[in-house]
Structure formats: structure tokens, C-alpha cells
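Just passing along the structure, written as C-alpha cells.
Of the protein chains in this complex, all but one are displayed in their positions.
By letter and in written order, the chains are A and B; residue numbering begins at 1 in each of them.
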Amino acid sequence: MLEIHDLHAYYGEAVALSGVDLRLEAGEIVCVVGPNGAGKSTLVNAIAGLHRATRGRIVMDGRDLSRLAGHRVCDAGIAIVPEGRRIFPLMRVIENLDLGAYRGAARATRDERLGWVYELFPRLGERSQQIAGSLSGGEQQMLAVGRALMANPRVLLMDEPSLGLAPVVVDELFSTITTIHQAGVSVLLVEQNVDRALRLASRGYLLSEGRVVLEGSSDALGRSEVMQRTVLGL
Amino acid sequence: MTLRRGLLGFAALFVALALLPRVREPLDIPVSYLVFLGLIWFWTAQATSWNILSGYSGYFSFGQGAFLAVGAYTTAVLAGRHGLDFFLTIPIGGVLSLLLALGIGALAFRLRSLRGEIFALLTLAVPFVLASLALVNTAIDGGQGIIVRLPSYPEFLGSFQDLVYLLFMTTGLAALAVAFAMQQSRFGWALFAIHDAEEVAEGLGVPTFRHKMIAIGLNGLFGGIAGCIFALQIGFVAVQSVFGLTVPLFVIVMSVLGGRRHWVGPLLGAAVIVTLQDRLSASGFEGWSLVVLGAVLAALVILAPEGLYARLRRRPLPVTAAFVVPFVAFALLGTWGDPLDWAMAGMLAAAVVAFVPSIRWERRSDRRPGPAAAEMSPVPASPVTPAPEAADAVVAALSANRDDDASPDAPIVETFDVTKQFGGVRALQGVSFTVRPGEIVGLVGPNGSGKTTLVGLMSGTLAPTSGDIRVGGVSIVGLPPHRIAHLGVARTYQIPRPFASMTVRDNVAMSLMFGRSGLSLQAARAAAAEHLELVGLTRRADALPSEINLHERQLLEMARAVAQRPRVLFLDEALAGLNPVEIDNAVTVVRRIHESGIAIVVVEHLLRVVNQLATRLVVLEQGRTLAEGDPRVVMREPAVVRAYLGSAADA
Partner (left out) sequence: MTVLQAAISGALAGGLYALMAVGLSLTWGMLRVINLTHFGLILVGGYLTFELATNVGINPLLTLVVTVPVLFVAGAALQWAFDRFGLTEFNSLLVSFGLLIATIQVVSNVWSADFQRMSADVNPYATQSLRLGPLVFPAPTLLAFLAALAIVGGAHLWLQRTYPGRALRAFAQDRTIAAAFGIDHVRLGALLGGAAGASAAVAGMLVAVDRPLTPSTPFEWFGIVFAVVILGGIGNTVGTLAAGLLVGALSGVVATVWSPATSPLVIFSLIIVALLVRPRGLFVRRVT
């Protein structure tokens, strides 16, 4: 469904990605792990149209997205939960969610989507009028996921959702991701917490210094020594 | 051109120009030319004084009219109304204008929240406030205007027009000389650094407040003095003729047109604009001059913001030829216009030749993150391998020069139970950290653990929410960054922040001028070679930061920091985005810096590198210290492994 071919990208003048191949089939959860500076965020931002790739293709259902204007990419059914949440801090919870449904196609299903989001995250429903900037870290993360879901995506990109959250909160969040997945959304998960990522995903890619160093099933990756050495720098 | 020779040149020029009124009549030059030249000098004085503040340091002022007005009204009121000797009003007007400038500066530069746009708008409001004060206050103007009569003056100075010309010329030339002197000295370069990256300059040791105050003071002084003479020339001072937006507009257009970075720029701009104004009114198009000027300003800012002089420097022959050829051609033909028309034609031709060929029509979409064009590859990574012997010699020389007055074991930097809160987020909670001489401390931790925040606190860029930080035993909380730099702290930035308009050599020279060495401009430029050799950038000494690749820019960051002669250097992710060859080279450089006697704190994500380099490793997680000790031991501790890999990673 989603295929990345030979993707190259720069971050300023530094090489961030040098030839990444990746695929995400419908109904999968795939994780991308690797040490910091490996290019994971750049990869996800490039797919979401936030970052321009210099070479390579991003193909969704046969359409090449890599040359689209940034704000047109979400029309293809891709929504992002960015690193650091990046909810709109001065707006209310409900306004943040509504903005997820900004594009025309999503607006039609806004009401039923909202109901589903509140089902997944009851706390958001309780605090729907609260200013987003005053929410706790975990609640902001839920809001960021909810906002992405409002866009009615087929692919959900998640960039380090566990960052800065207490383990209990992360547990809750990851079980919700499972629920979302079961409802038919494919997930591409970028994570620093390798262990949790491999438990959630069926397949994974190890990214290091802009390249895919290892790929395979979660089991295989979890047992790999290369994985440990790469991430710990030993 | 050295400073002394340049100033002698100015003195010679002064004598030559002062003799102009004498030779005018014998050479049959109409008096209107003298007036015209005087006007150019008047505007040169205004534009140059403006440029010293706004062009050099980047603090754009819209308030030039206020200085002109203070000078003009001082003369008008004191001389015109109360009969004080005109020549005495000049210093008084200058001083009053200076005081106004200092007042504005004291207020504006102290406001930490002041962005460039706010400063611009603030200065825009000042003339209007003064105008309404003048209008209603009958002691000043009262709406009537004031007549300024001819003063009595020594006969040898010539006619009235001669006098005005001489006064304008003296003021304008003096302003030029000051601007020139600044450009040749540390002071001007401090302003350039403030323009490019004020925060970085402050961190290098530049006392930015002091420099900005002097710059705005000079702006006020020359603006005011020129205003006094202006009052004499026009003979009648009223609110409408003295306030208004023509003055700031002219001054801005002249400097933007001529070039804001060089002392000659405002002079060039003044010459062009005054000629343009003159020719427009001579041909009856006076009503369109402001339209043209406004449009020219808009166009210049969009298309060619660096101005004429920079273009002239790049292609001196074509541009000069473009001026000379039409001028001479029309002169020889003799059928059309007078010399000013020919000059105008020449200027227009020169402007076209200077600007048009190199205008780049950048598309909006090209400004997205990533390189400017989708197909562009970055400046090729040239392997930077300096000759080891030369570099080692430098290391030896630098470490011999170290005058460590402190005892060899006393910690250089210490934090005591420091916390930092950003809004609702606790980035650091109770971290106590020490750096001792001779160490390389590796500071690591997962994303969001607080590493960069800790570096910011220790280098004085951030202030702690609670806790104390001491450098060499002195508490730095609340100190301005340039003082902290002088205590011996230097840092590099994750994304390199060189002074974009200065060469590699001059970037390093800035540290040598304002760091703990305090050298002069020439001495600093010479001494920079040593530090460039240390990091291997000698071949790139004359390149601009935009012309070198990322790795070289990071090396420049290091060289600049080392040139401050610090006791401790904080390297914030200095290896981000490099290929393996570059990384190895960078590690070699860091080792060399360490050998020259500087303690180093390395914040890094590339753990394999940190493990090799560091003598001691500190691991942070969620704002707290998780572990500390020998790198190889620490990285195998279960808690640390868990922090990086998550729980229960299979061995």
C-alpha cells in the first residue's frame, strides 16, 4: 500500500537519508527503530509531506506523493502524530480535533469520527473545552493521536509517541494503538523504545545514519546482536 | 588600507573639497552645482550616521527624522529666535540629539523582548511624538515656524552658499571617516557580529549593549549636527518641512541602494538618489519622485538587498564602464542635457548592469526545508586532513600559552542541584554536575533527557529555575553572557551559527578580539591562522560560511570557540549529520583541542564515538542523572541499557 523507494533527503546540509527502501502493507503495524540522528524523523516527515525528499519516490496506492505540495499529502489518506506531539497549544481540545478533520473528505465524517475518538480517549471528551497547552504530556499525546484519526487516515505515522511519558501512560497508549490498528488503520511507528516497538509491531526496520541496516520480523530483530550494538554504540 | 593611511586620505580629501568653492568661479561652474554637492554631503551625513546603527548592527531605525529635527529646531530656536551665535548652536544641537539617541537606546536595548520589528516601529513613533510636542509648545514652534537668519561669519569662508557647502561637506566627510574607522577596527566588527548573530556574539565576549549604545549615539550626533546646518540652509523651520517620513525613507533607500555593509555604501546611494531627485524635478516629474523611491525600496529589498557597492566590488570593470561610457558619450555629443543629465544616464546604466544579471528569481516553494533546488547536491565533502606535524606544533604552542591562574585540580564548572522548567515541562530536576581540568566528559541520554538544556545552563545561555552554577568558583547566575565567556566558558551550537557575512578567518578573529585575548583587528586576523591550522581549515580561511560544507562549518564552530581561550568547551552534538570519514576527523580535532589544555564536555548521540573519546561518562534520563563513570562500564549497566533499549532486551 505504502512504498518508499530509494529515498534521499537532507536536513539543512547534512545527509539525513541516503537511499531508504520501506514498505507498509494494508493492515500492518511496522516499526522503525534506530539511534538518534539515524534519520527516523526525517523519514516520517518526508512521507507526511513536511519535508522535501531530494531523490526517490513515496508511493501510496500507486500514486507518487513525493512531488505533491505539502498540504495535499493528507488527501491521500496519510496522517501524522508528530514527534513532541505538536498540538496547537492555544486552541481547545475540540478545536484541535476539528482541525484534524479540516480537509473536505474528512469533514463529512467528522461527527462519527469524533465519537470514536472520545471512545478511545474518554479523557479527551471530559476535557474537550480545555486549552490544549495546559494538558499533561500524556493527554497531549492522546490529543495528537486523536487529531490524526479525525483525518480519516488509512496510514497513521507515529513519531516517538512514548517520548517523555511515564511507563504506565505508555502502556495505555500502546494498547490504544492496537485498538486503532484493529479498526483497520495501518501504522508506521517510529520509536526510540525498541523493546515496546517490537512488541507492538509485526515487522521492523533498523535505521542507522540514514540507511536501513536491518529489516525483518519483530522476533528476528529482537534477537539480533547487531541491533543492540547499533543502538548502544558498543 | 590601514586605518592611519585611510584617515590621512580623508584629511587630504577634505582639503581638496574645501578648496572647491574657490575654484568654482574661475572654472565657470554654476553655483547650483555647489548647492547640489552640498546636498549630497548632507544626505551622506544622514545616511552614513543611520548606517552605523542600522546597516552595521542591523537595528533598523525609522527615526532619523527625529535627530534631524532636534538639530534643526535647536538652531532655529536658539539662533533664530533668541539670537544665539549660529556656530554655538551646532554643538548644542548635536549634544541634544545625542542625548535623545541615548535615551531611545537605553530603553529599547534593555528590553529583552525587543525584536527588530518592534524597534523599527518604536523609532517610527518617536518623530511623531516630537512633532506634536513642537507643534503645540509655543516655546518651540507653536505652529508658526521659525525663521533662521543669516549669521555673521568670517569672510574668508566665502559666500553663503559656500558656507553651507563647507559645513555640509565637513559633517558628511567626518561621518564617512568615522564609519571608515569603524570598519577598520574591532568596534565595527562587533557591530557586524551583532547584525549576524547577536546572541552568539554576546557568548563570544562582545559587550553588545555598550556597542549598540555607542552606535545609536553616533547616529544621533551626526544626524543632529546635519540638522542644525539644514536649518540654516532652508532658512525657515516648520514642522512640516522637518518631520515627516521623507527623511527616514531617503536614508533607508540610500543605504539599501548603496550597500549597508560598507562605509562607502551610503555615499553611493546618496549620490544616486540626490541626482535622481534633482533630474526628476528639473524635468517636471517632482510629484513622482516619492513613488519611484518607494517602489525602488520595495524592489531592492526583494531582489537585491545587498546593494550597489557589493555588486560593484564583484564586477568593477563592467559597472564602472557602464557609468563612464554614457557620460562621456553624451558629453562628446553635446546635444542633449547638461552634465547632471549625463551623470544620471550613466548611473542608471551602471545600476542596470550591476543589478540585473545576478538577480535570482527564487520560487516560494524552494524555501522549504532541504536544499534550494531539488536536484542540488551539497558542497562535496572534501576530506579534511590537516598535516599532523603542523597541527601538533599548534597544540604545543597553544598549551604553552595557557595561563591557568587557578589551581590545577579545582573544578572549572559546577552545577549544584540545578532545575530548569519551561512552562509546565521540567527539563532538569536536581542535577549536580562537575567538570574538572583535563577531562573529556561525555554527556549522553535518550531524547528529551535534558542534555542540551544542561549545556545551555552551564554556558550561560539559559538561566536555571533553581540551583546554582559556578565557573571557577564564581556564580554565573544572572551574569550577562559576555561576562561568562570571559570567565572561561565556550560552546558550540548543534546547528552551526557562524557569522554569515564574515570569512572563516574573520569568524575566528572575532573570538580573538573579544574573547579572553582582546587583540586588535589586525593582530586577531593574523593570529587566527593558528586556530584554523588546529582544526584543519587553513585552506578555507577566505571562504564565506555559505561556501563551505557542514563538516567544515562545525570545525569552524570549534575553532571559533577555542579561539576564545576558554578553560572549558561545550560541544553540543558537533558530529550530527557527518559521514564516517568526517566523524573520524572531527574526533581527531577534538582530541587535539583537549591536548592543548581545554576541558571538554561532549553532548552526543553517536555513542560509539563518545565511548572512545570520553574519560568520564554521564548519562541523563528525564532530567536526572542516571549513571556516571567509565564509559565502558556505564554503558553496560542494566539501568542504562534499559533506558536506551526499553525493558528486558534480550542479550
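FYI, contacts are C-beta pairs under 8 Å (C-beta built on N, C-alpha and C of every residue); 3 or more make two chains touch, one makes a residue touch a chain.
Worth saying up front: this structure is predicted, and the values here are computed from it rather than measured.
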Omitted chain - touching chains that are shown: A, B
Option from B:Gly158, B:Pro207 or B:Gly244 whose C-beta touches the chain left out: B:Gly244
Which residue of B:Leu7, B:Val35 or B:Val296 touches the chain not shown here: B:Val296
Among B:Leu84, B:Leu99 or B:Leu124, residue touching the chain not depicted: B:Leu124
Residue among A:Ile29, A:Leu43, A:Val93 or A:Ala151 touching the omitted chain: A:Ala151
Residues in subunit B touching the chain absent from view: 60, 62, 107, 111, 113-114, 116-118, 120-122, 124-126, 128-129, 132-133, 135-137, 244-245, 249, 252-253, 256, 287-298, 301-302, 305, 362, 364, 367, 424
Subunit A residues touching the omitted chain (full complex): 48-50, 70-75, 79-80, 82, 86, 88-91, 95, 98-100, 102-103, 107, 131, 133-134, 147, 151
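Keep in mind that, in the parts below, only the chains that are shown with their structure count from here on.
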Residue numbers on subunit A that touch subunit B, as the complex places them: 9-16, 35-37, 50-54, 69-70, 133-134, 137, 160, 163-164, 192-197, 209, 222-223, 228, 231-234
Touch list for subunit B against partner subunit A, complex: 365, 368-371, 374-376, 378-379, 423-425, 446-448, 495, 549-550, 553, 573, 576-580, 605-611, 622, 635-636, 641, 644-651
